[in-house]
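Removed from the display is one protein chain of the complex; every other protein chain stays in position.
Chain nomenclature is as follows: A, B and C, assigned in order of appearance, with residue numbering initiated at 1 for each chain independently.
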Amino acid sequence: MSAIVLAENLGRWYGEVVGLGDLSVEFEPGITGLVGPNGAGKSTFMKLMVGELRPARGRLTVLGETPFGNRALHRHLGFCPQQDALYEHQTGRQFVRDLLRLGGWSRREADGLAVRALERVGLEDAMDRKVNGYSKGMRQRTRLAQAIAHGPKLVIADEPLTGLDPIARRQTNELFRGLAEDGCSVIISSHVLHEVENLTETMVLIHRGRLLAQGSVREVRRLISRHPSRVDLVARNPRRLATALLPLDHIRTIKLGADPGTLTVETDDIAAFHSAFAGVAAAAGAGVSGFKSDDASLEAVFDYLVG
Amino acid sequence: MKATTHTEVYRRFDGELRERPLRSVTLAWSGIRVGFKKKLPMLLLFLIPGIFTIVTSFMVQLKFEAEAGTISGMAGMEPSAQTMAMGALLSSQIGQVESLIFDLITNMQFFVVLSMGWYGSGLIAEDRKLRANLLYFARPLSRYTYTAGKLMTVMFWGAWAVVAPVTIVCSVASLASPEWSFLTERWDTILKLELYAVLWVFFHGILVLAISSLTDRRNRALGGLFIFYFLTLAGSNAMAELMSGQGWRLLSIPNNFKRVFDSLLGQTSPGIGWNLESSLWVLGLLTLASAATLARQTRKLEVGS
Amino acid sequence: MNLITELPRATWLIFRMHLAATAVSRRALAGILFAAIPPLFAFLALNIGGDGDMGERVFMYLGVLVLLQVVAPALGVFLGIGAIADETEARTITYPFTRPIPRASVFLGRWLASLLVLSVLLLASGAGVAAITMRASSPPSPEAVQGLVGATLLAGVLYSLGAAVIGVIFKRGQVIALGYAFAFEVMLANIPGSAQKLSLQFYLRSLFVGDDGANWRSLEIFEPSKFLDASASSERLMVTAAILLAIGCITVTRKQFVLSS
Partner (left out) sequence: MTPNAPDGTPGSASTTEVAGEPEPIVRLQGLRKSFGNVHALRGLDMELPPGPVGLLGPNGAGKTTLIGLLLGLLEPTEGTAIVAGLQPTNRSARIEISKRVGYMPESDCLLPGMTAVEIVSALAKLTGLSRQDAITRSHEVLDYVELDEARYRTLDGYSTGMKQRLKLAQALVHDPEFLLLDEPTNGLDPAGRRHMLSLVEDLGRNQNKNVLLCSHLLPDVERTCDNVVVLVKGQAILQGSIAELTAAESRRLRVGTEGNASRLLTALEAASYDVSTDESGALIITLPQSVEDADEICGIAAREQVDLSSIDPVRSTLEEVFLKAVDDSEKKTETASV
């Protein structure tokens, strides 16, 4: 599959401050989560991708084009910036419509597309009100509407879920899934990992301006071998379960928890543990009622890598 | 000794919370400290008044020397009639110390207005933009204290540029005058000069703040201040030229201050023929309008909108 | 689509968007207030206490001292500075810059919209002063009126364009533009000598002083001065404007705007 975004040794500084150090990464079509701690360079990377900034070193192509001031690319690109800025005197509908018109649509076409996009983000009731009366979440969704209204091939959204209430967040996630189903690629950045995780398996993790990991959370987890995985178990008879687990050669530690009936296991090979567990538990008859490996979550992976 | 451990992470505070009278000074001081970190306006604020102050001090020194007839008093030379005459001429040319000081303030007023505007126009506008008012008014702090603090901040910068030079020139005059006569005989003049400087700074400070409170962009506040200042100035000059009626001169802020100065120090200047009350009315009304604007705008800040 | 056809279209769209915004802004309201002052003064000068016999004098004084020297530069800076600086400060510049339009069109469109508002204000102000003073006895000559109003409009073009370019290049552009227009210009223009030729005011004044500077001499508070002839000075102003325009467009196209987060 061809890459939609290709960065080679990409770097960008602000004076002495490094925004992005030396990043080489490829994005494939579909939804990709761009994650990393504060100051990792996510926003700088996104600004480079949409052509707001020029790389200080290295090469960057988006949909096969260099982004800075590239009109042909901007036709297929939608960008939802992080900053909470809109043209305050306009209504949501005017805002999206006027920006669409810059893309070459007639007034009527642009209005139709704007209304459709605003409906898609759930602002159909508010779109004829001035944006300065909008709540934070509505403003966020207005920004999103202008990013998707022109039917782009690639939508880049910088922290699109920040400040949204759970209802709006659920709608926004559905919107992204819908876009992906229509064949549009989506790159979203986020600090709130469990939300990206709900949305997509594919992650690009950057830290200190460099690529730290990419791929699905599960795969990345498998690649990290220096940390054993931790599994929490609940059983009626934990000691019997512990005894049954001990012969497995990838088990490193078994610890009985402070709460009665709990057991924590550390294993070097989580996949082997998963495949062996059902059989061992059934044979032991220890009354298993809970089994969970926290480490599979994105947040855990993130911590290992960044930590 | 009884063994204890002190491992708590969070410490309680049992001290007293009192409404201290000088909280506006605290507010002002933090504003001033931020101001000290801005380099360019700082240069404007210190360099230009500095140059003017040095020049004026020199003139004052020269004047006193001329009066004493020691202008060319080389060592061992008797002051001849010629040098005496020259001294008298110079002395009359240089003019009164008061007018020297007035000219000092007049000459640098645009720079001072610019730098006061530069510092002051952001004081309330930026609080509005960042919603810093939420931090202030969630505390036992009234908008009056808040306004007073902000006013002190902007007046501090004005004071540096106006009150300090006046003080320096007066000190030079006292030193240069024979046997401290300037200080001992004309101390009331010094007081009046200082009073005038403080009034000048207060008036411009409250004007800057009022304009700052009207917008949440410091640039707009600064632009508004400039347009207001120059339009009234140019308008009043043009109108006064056109019509012999002196009333038009009242439109300009510097003219009114000139009038106040003349009354305060018992001088008369050419081209100023109106009475003091009119000028006080104009300045008073402007001050009142500024204060009313501030009261209204800070009320909005207080309720957190 | 190539740049030649794209630029005017995008400029037109940006122009319309920004015009709608400027026309209803508080800035424009403040502009109307300021622009209303010269006609108001003219009316007062002729009707209150005036002897009605000095239409020309009133026109020249208000036209030069207030309209050309204060209102035009002030409104020019006030409205022009925002062409790009407003959008970078509000951090909305991202939106037009991520659209398939030439970047220069953002600068051009927004400046032209500001210029239109500014020209309407200045024209109304100048025409107001002219209309009031023409009705008085000894009215100003039509040539002087044409020259001065023309000079005011040209002043609007140059000051707003200059401010717009400064706003593109510098972060604290407004202070620089105000400092230039009110401290530097005023000083240069009113001190006799060839330093005058560095100020815009010199060329603007050349447009209406008349053949031998007769109109200028009626302003007694100014020093008499030697001026260029009108066509030569307007030529130089045009060239200046063209250079500023080019600088603005090129800078906008090339510059990366780093927005504070």
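In the analysis below, a contact is a pair of C-beta atoms (placed from the backbone, for glycine too) under 8 Å apart; a residue touches a chain by one contact, two chains touch by 3 or more.
Note that the structure is a prediction, hence the values are computed from the model and not measured.
Taking the complete complex into account, the chain left out of view touches A, B.
Checked against the hidden chain, the listed residues A:Gly69, A:Gly112, A:Gly163 or A:Gly215 yield one contact partner: A:Gly163. Residue A:Glu299 is the one among A:Glu8, A:Asp111, A:Glu124 or A:Glu299 that touches the chain not shown. Residues 36-40, 135-138, 159, 162-170, 191-194, 235-236, 271, 274-275, 277-279, 281-282, 284-293, 296, 299, 302-303, 306-307 are the ones on chain A that touch the missing chain. In the full complex, chain B contacts the hidden chain through residues 4-20, 23, 26-27, 29-30, 33-34, 37-38, 126-127, 130-132, 134-142, 302-304.
Going forward, only the chains that are shown with their structure count from here on.
Taken pairwise by the contact criterion, the protein chains link up end to end in a single open path, with no chain closing the loop. Overall, the chain located most centrally, as judged by its C-alpha mean against the mean of all protein C-alpha atoms, is C. Using CA-based centroids throughout, the chain positioned farthest away from chain A is B.
Chain A and chain C have Cα centroids lying 50 Å from one another.
Chain B and chain C have Cα centroids separated by 32 Å. Interface residues of chain A facing chain C in the complex, by the touch rule stated above, are 14, 43, 50-54, 68-69, 71-72, 74-75, 77, 79, 81-83, 85-87, 89-90, 98-99, 101-104, 146. The touching residues of chain B, counted against chain C in their complex, run 40, 110-111, 114, 118, 215, 217, 219-220, 222-224, 226-227, 230-231, 234-235, 237-239, 241-243, 245.
On chain C, the positions that touch chain A within their shared complex are 1, 6, 10, 13-14, 17, 20-21, 24-25, 90-92, 94-103, 253, 256-259, 261.
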